[in-house]
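Note that one protein chain of the assembly has been removed; the remaining protein chains are unaltered in position.
All chains are identified by letter, namely A and B, in their written order; residue positions are counted from 1 within each chain.
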Amino acid sequence: MNNNGTILSVNDLKTYFQTEDGVVKAVDGITFTLAKGETLGIVGESGSGKSVTNLSVMRLIPEPPGKIVGGDIIFDGTDVRALSIDEVRKIRGKRIAMIFQDPMTSLNPFLKISTQLMEVTQLHLGHTKQQAYEHAIKMLETVGIPDAKSRVDGYPHEFSGGMRQRVMIAMALSCDPELLIADEPTTALDVTIQAQILELIKDLRERMGTSVILITHDLGVVAGMTDKIIVMYAGKVFEQAPTKELFERPANPYTKGLLKSVPDPAHEQGEPLYQIPGLPPDVAHLPPGCPFAERCDRAEDICRSEYPPFVEINENHHSLCHFAKEVYDGN
Amino acid sequence: MLSFILRRLLLIIPMALLVVTVTWGLIRIAPGNFYISERALPEAVERNIREKYGLDRPWYVQYGKMMWNIVRGDFGNSLKYRGQPVNEIIRRHFPYSATIGILAYLLALLVGLTTGIIAALKQNSPFDYGSMAVSMLGLSVPNFVLGPLLVLVFALWLFWLPPARWGGISSLILPVITLSAIYIAYLARLTRAGMLEVMRSDYIRTARAKGLDEKTVLLKHGLRGGIIPVVSFTGPALASLLAGTVVVEKVFAIPGLGNIFIQSVLNRDEPLILGIVAFLSILVMVFNLLVDISYGFLDPRIRYD
Partner (left out) sequence: MSNNETLKGTSLWKDAWKRLLKNKLAVFGLVVIVLMVIAVTIGPAIIRMTTGYTADYVPTDIGEGELVASFPPSMAHPMGTDELGRDMLARVLQGGRISLMVGIISTLVSLIVGVSWGAIAGYMGGRVDNIMMRIVDIIYAIPYILVVIVLLSVFGGPNTPEWIQWLSSKFGGAGNQGLNQIFLLFFALGLVSWLTMARVVRGQILSLKNQEFVLAAKATGVSTPAIIFRHLVPNALGPVIVYATLTVPSVMLTEAFLSFLGIGVQAPYASWGSLASDGIQNIAVFPWQLIFPGVTMALTLFSLNFLGDGLRDALDPQTRKF
């Protein structure tokens, strides 16, 4: 699926939040690249910085209290950080589109679906009302909403959760964007609906050739969807690898823990599901050593005192751990 | 929708009668009577008065007779303003109160909403802090102090405006400003809080992610949800305008209903009190109904059945 050219490259991105409790380094030095047509999965617990990374790409960080304090975000050759807010707006919704976690709250409850769909193409594609209306119906049909012609004039509360997420996807894909960022698109949905929405994203990606960033806390979701995966923890990249390799030979104890805690139907009954002990750390007050040391089952003294190195396992596989190679080989 | 309105309208009548009943009970609980002034009356005179007004009958007969008349829309004659029907007094004096009340609320909507929206947009800016401090001041200065101060400055020192009395548009300016000050302040704070709440919501983030500019995000996506608290405040606000007009009417010598009401309470003018209380409670309930109906237009999630 890989083809020529990079659509997005993020280099040493740092986004900090000023809180009463001190500076929260929500994203602290993230680097990755995304090729055209590729799908990247970003995995992590809540508060790990995965959403902040992508809001930073869209320049949607509420400022104050947040601020992008360092790094580059290069989208198709342009430095997004250097653009004026008006220029960023021309990218938002047109070339980079986003789907959010909770379809119940992400659609405006006071406006008709048609209004919310039409305003995107009227703004970016210069559609007339008539064109935009027809396009809206077409998009709803594309995402599989039955009876789109009559439902287009409904309000969000008249749609079920899964249907609303379809509407969100229709809205996001209205202008045929080059990059789609899906921030936990299935977390708020029923399990059966989850599979349908993922299938829809996968199908549309293949048809439209869109690059996708899929953010989730659930490794099971990214398994069949992505080309490569970034595992984030406490604002840092903990591991970065092609999907297949990450699942087969993780090089980080945190990733191993996450993999173990994915429910497996083949799992023997009666055996309790693995859980990573403890809670994610307070990002405002990180310890000097590895932020995961407190919860890690193979932590040694060095983990608590020294910040771990970002070890290169191979060209495409990196891991933030003192014992990356050992973990990698241990499999 | 129609049946909802009809049901609510029908409910207003028994509610108003209940309010009248409680009010009547309150007046009757209080010792003394309207005809007792400083000096004691000769016994024969008092007996005559009691007979004339039916006060010698048992209380339930008096109550029943009064309610029967009220149900037919007849509140009787004022005791103080001899021979004047209560309905006539209300009809004559209410327009004054209504004029300044409505103008004041419109002014408050205009200034309060604008200020609140700008303050929310420029959160933590000098304008935000400044307008919120001024509005807090507006909530803290009693209007019977504000009114005379405005008169002092604009009428007695600068001679720009007439100090009091009814006549012409210029005589309306100071009363309307005095009355609206507290509502401007309240609405500005309410709008700001409502807008800030909405502007943090997920769908505003969606709107921004679409590439809409801040003005469209605010006016098309934010405003509707942001002003809902303002709409719910309108019912109680219009109700409390009465208490506000009392002061303004007194300070500016306007012959409105508020002053008449205070006088009637002080005089124990029972028919007039009951008439005004019934009139006002119906007014308040109608306004509350209008507020509820307007929710339906603002928020498509609300359905009446």
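Assume a residue touches a chain if its C-beta (ideal position, glycine included) is under 8 Å from a C-beta of that chain, and two chains touch if they have at least 3 such contacts.
Just so it is clear, the model here is predicted, and its values are computed rather than measured.
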Identified contact with the non-displayed chain, of B:P148, B:P255 or B:P300: B:P148
Of A:E20, A:D147 or A:D297, the residue in touch with the unshown chain: A:E20
Per the touch definition above, residue among A:V221, A:V283 or A:A299 touching the missing chain: A:V283
Residues belonging to chain B that touch the chain removed from view: 15, 18-19, 22-23, 26-27, 29-32, 133, 136-137, 139-142, 144-145, 148-149, 151-152, 156, 189-190, 192-194, 196-197, 229, 242-243, 246-247, 250-251, 261-262, 265-266, 273, 277, 280-281, 284-285
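The rule is simple: only the chains that are shown with their structure count from here on.
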Where chain A and chain B are represented by their mean Cα positions, the distance between them in whole Å: 53
Complex contacts: residues of chain B adjacent to chain A: 124, 201-203, 205-213, 216, 220-221, 224-225, 298-301
Complex contact set, residues of chain A against chain B: 58, 60, 64, 86, 89-94, 97-98, 100, 102, 105-111, 119-120, 123-124, 155, 157, 168, 171
